[in-house]
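Missing here: one protein chain of the complex. Every other protein chain is in place.
So, chain A:
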């Protein structure tokens, strides 16, 4: 059984249609339930729920404070390579885009790591395009070994891997995995990924589960909101997180809510997700999955990010460059997408504090390298 079975179970179901049929009374009923099922989650994503955002926000805020406290974890991405063999139509690293391709060598990785560490950040997310022959699991693992002294927590957001490859990364010091399905709509997925290994919908869909099986501490899933009808993708994102939480209770599951951003291609999203819609997704998700981590990246503008802090966000990126070598300032390479919140780490921390929340830099202690345990 994989999450594919869950997706298949909804084949032919008119999810946006079902959301349209929801009444305000349905929403109020759902909000009174202590534990929500999939139907209630969809209820909270409905147009009827859009009129009850404040009530949802009150509950989402209370749940978040209760389970996570007034804290926001901070991380930053480090782009190792922008080589890519895929042609995702919505991405600036698309193999057909004529951009300078670079890949950091060990020295470059160290320089980037040092530059980021100087900002005080302790959680790092390593990114590559999808070119497994160049930026392979071995290469990414080596990068992790180089960086683990600076960063107690290392995550990867790279191509979908096999379970052994995830296990290898874990041995190199990686503890979390982020992998976006982009869209859960299989036919749209095929159209958006015309060539390259990422075309394999099922291999990608099952990758987070392989990460859980390999022993990743945190697995973060998501859809690129706007590619398909946002209600459908938000619904399946929540269902995916719930599936992983139930099946792999040892893994912390988190969700990211990235919206489409301008990039070096010409693709325009199908379904625009406005700020109100983004907030509705965030609130519905928090109420549906009270213990799920929720990540908001610098794709979102500073003012909006600041307002989202009390609504259920648990992790934010800060001090971001989406260009390879962008932190040490030694590159002119093009970023993967344009960021909207260019503030420094200290500025983001100040904004978090102004909301009465505490920025958290470190939330994991690596356990390797300690004397063997006779358990």
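Points to keep in mind about this one:
As a convention for this text, contacts are C-beta pairs under 8 Å (C-beta built on N, C-alpha and C of every residue); 3 or more make two chains touch, one makes a residue touch a chain; residues count from 1.
Note that in this section contacts and distances are computed from a predicted model.
Its record in UniProt calls the unshown chain "Thiazole synthase", which is the match among "Thiazole synthase", "ABC transporter substrate-binding protein", "Bifunctional protein PyrR" or "NrfD/PsrC family molybdoenzyme membrane anchor subunit". Of the listed residues A:182, A:252 or A:300, the one in contact with the hidden chain in the full complex is A:252. Considering the whole complex, the residue from A:50, A:65 or A:99 that touches the absent chain is A:65. If you put the missing chain back, the residues of chain A touching it would be 65-71, 120, 122, 152, 217, 245-246, 249-253, 291, 353, 356-358, 360-365, 367, 370-371, 373-375.
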